[in-house]
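What follows is a single structure, and I will ask about it in a moment.
With one protein chain held back, the other chains of the complex are shown just where they sit.
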Amino acid sequence: MIVLEKRPQPSKAWSYATPLVAVLATMVFGGLLFAILGKNPVEAIGTIFWEPLFGEFAFYYRPQLLVKGAPLVLIAIGLSLGFRAGIWNIGAEGQYIMGAIFGAGAGLAFYPLDAFYIFPIMVIAGAFGGWLWAMIPAFLKVRFGTNEILVSLMLVYVAEQMLASVSLGLLKNPEGFGFPGSRNLQSYDSAHNAELIAGSGMHWGVVTALIAVIFSYVLLNRHMLGFHIRLTGEAPRAAKFAGVNPARLILFCLGLSGALAGLAGMFEVSGPSGVVSIDFNVGYGFTAIIVAFLGRLHPVGILLAGGLMALTYIGGEIAQSQLGLPAAAIQVFQGMLLFFLLAFDLLTNYRIRAARSEVA
Amino acid sequence: MKFTTLLASAAMALGLASGAMADEKTKVGFVYVGPVGDGGWTYEHNKGRLAVEEEFGDKVETVFVESVPEGPDAERVMTQMALEGADLIFTTSFGYMDPTINVAKKFPNVKFEHATGYKTAENVSVYSARFYEGRAVQGHIAGKMTKSNIIGYIGSYPIPEVIRGINSAYLHAKAVNPDVEFKIIWAYTWFDPAKEADAATVLIEQGADVILQHTDSTAPQAAAQEAGNVVTFGQASDMSEYAPFPRVSSIIDDWAPYYIARTKAVMDGTWESANTWDGIREGMVAIGEISDAVPADVKEEALALKAAMAAGEYHPFTGPIKKQDGSDWLADGETADDGTLAGMNFYVEGLEGEIPQ
Partner (left out) sequence: MDLGEINPVLLVASLMVAATPLLLAAIGELVVEKAGVLNLGVEGMMIVGAISGFAISVETGSPWLGFIAAAIGGAVLSLLFVVLTQVALANQVASGLALTLFGLGFSALMGQSYVGVKPPSMGDIHIPVISDIPVIGPILFQHDPILYVGIALTAAVWATLKYTRVGLILRAVGENHDAAHALGYKVIKIRVMAILFGGACAGLGGAYISLIRVPQWTEGMTAGVGWIALALVVFASWKPWRALLGAYLFGGITVLQLNLQAAGVAIPVEYLAMSPYIITILVLVILSADKSSAPASLGRTFHASH
């Protein structure tokens, strides 16, 4: 019989090797799936992983990886801090929406004024919107002990209705012939989160995501608060003795993750997206949860995981149009990738051995 | 991205790199907002795509990407299609409007066709269907068929497209049945079959015996079938599996003629930017077979109404029509201009309730 033996320390070697093994396994099984669907598996896998990075049009796709990955990383970094402390904010999607509404609302309030301070105000408004939305579950948890998973999730649906409401009412483009959706912020210079270098994909959201990664790394490794976060998650009782104030930790973690999600929404609506519309949100808040775990709640891991997710999205689209793979097959492929990454993680923390006869 | 780099170099070693193949084929791209299996909006656009393939065979290559979110993802997918040599790209959702314009600026030689929008450019056409013409026929049949004089209407979001349909159906129901009353439910979602089922049930419980829907699932059909004496109409696709009753007719989006014509124009080099709003006459809006559950005389009137619109003799919004607040909109004999219709955000006189803002 085979048994698992917990390693005293997670294996360094395996923690680097498992993603590689997982990607390879996904290629094998994904290839099998594509073959069943009647596509050339080598070609399909090649398209997904190769084209966006080194294909003929990589000059266009590489910047797009930043655009697609940045919101994922930004949100996931915020979530990871809470997850480490056992605080489950799964409503980042709602905070993302509120950040976009607040940010865009603040910018449009000035329309058509041209001033340098409008964009900074929008940034603050966006962060505030997300923070405010996350403070609802935080406050209810601290004050009444209400479960934050449920409240933050319910608030996603509330935020979606708000989004529909402002798209059809408050923020509707007065020159839009009655159609839903706001003015396009891309054509309002003072509020536009433009690319910092044209064609590079680098916009303020990407910069902020990178700053967030560094900030989170420093916080977790060099700062007392980071230590408290880790301690609370790993040994709640010890945290109590160490004098951690749980209420403050809850407010901090939920507030920060909300603010970062809000920022992501704000940068998205003022940059790549441009308009507040009924279907503005595309699930970044939920995908970011996956990214956070794929990155093992580690800042650098999240950065890589965000990039990998973005790659499969973009590569998947290319495979759809070039090879006629259905979108659903790409979804299954992504699901497989997650499965294997999670499953092979076992090797990092456990040793597989043949059992000796002296079973306890 | 360690492993992907590694992977990439491995693939390079194997010589897997492939470039886009250039040949004589006309390449047509389609960007879909939903899955091709949604049985409604995207399903019908995809049927149009298949018709293009059927028509031109080897001379054309079509590509599509489904479930593309509106916004930057759409922009990327369009750019990708353009980069890979598409000559013509259909973008089939209102929310693709600004992305289409953005991408079109970067690729002046690629032609773009945006559905249901209003922004055009040198290489961007817009096209839409006059569904409200179909709604007029529906309204007529509904007004004749209702016994309770209550007609239920399920809308998605209060956008001009849906409001136009409600107004058109109401005017024509009212014309044949002055006592008719509309009950309107806004689902506030594009797609949630269970909610549509609930909405239909609620309308039936509140006395509606005709259900009109501006949502794409067959859920209301099934609810009506269960109730037994409620009339429905197919929406977006024919929904003939519920014929002859409760589904007595339907409005179908038929994009195939337009897609074929525009592809042909690109092949011939005669493509020009246009603003197309086609209806029954051009075949973009089709009325599904009116079943025998409809009395013969009503069927005849409905077909006559359809024929009048097809011949261009009748406009569903012909005055005198007042707005809900009692103010005048159209004088006697005056017909609505397309601009007002496109952005319609008011109810006509007689409809109750307010449009959510």
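By written order: A and B. Residues from 1 in each chain.
Convention: contacts are C-beta pairs under 8 Å (C-beta built on N, C-alpha and C of every residue); 3 or more make two chains touch, one makes a residue touch a chain.
Predicted model only: the values in this text are computed from it and were never measured.
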**OP:** Out of A:Ile149, A:Met202, A:Leu225 or A:Leu323, point to the residue that touches the absent chain in the complete complex.
**Re:** A:Ile149
Original post:
Among the options A:Leu210, A:Leu323 or A:Leu342, which residue touches the chain absent from this view?
Top reply: A:Leu342
Subject >> Contact residue for the chain not shown (choose from B:Ala129, B:Met145, B:Ala199 or B:Ile321) >> reply: B:Ala199
Subject >> Touching residues on chain B - with respect to the absent chain >> reply: 34-35, 37-40, 43, 152, 158, 183-186, 188-189, 191-199, 201-203, 205-207, 217-219, 222, 237, 241-242, 352-354, 356
Original post:
Please identify, in ascending order, the residues of chain A that touch the omitted chain?
Top reply: 4, 6, 37, 83, 88, 140, 144-147, 149-151, 153-155, 157-158, 161-162, 164-165, 286, 289-290, 293-294, 326-336, 338-339, 342-346, 349-350, 360
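Throughout what follows, only the chains that are shown with their structure count from here on.
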**OP:** Over in the complex, which chain B residues touch chain A? Could you list them?
**Re:** 1-8, 11-12, 16-20, 29, 35-36, 63-73, 75-77, 79-81, 83-84, 94-95, 98, 102, 118, 157-160, 188, 190, 339, 342-345, 356-357
**OP:** Sort out for me which residues of chain A touch chain B in the complex.
**Re:** 16, 19-20, 23, 42-43, 46, 49-50, 53-57, 60-61, 64, 67-68, 161, 164-165, 168-169, 177-181, 184, 186, 268, 272-275, 277-280, 282, 304, 307-308, 311, 313-314, 317-318, 320-322, 324, 326-328
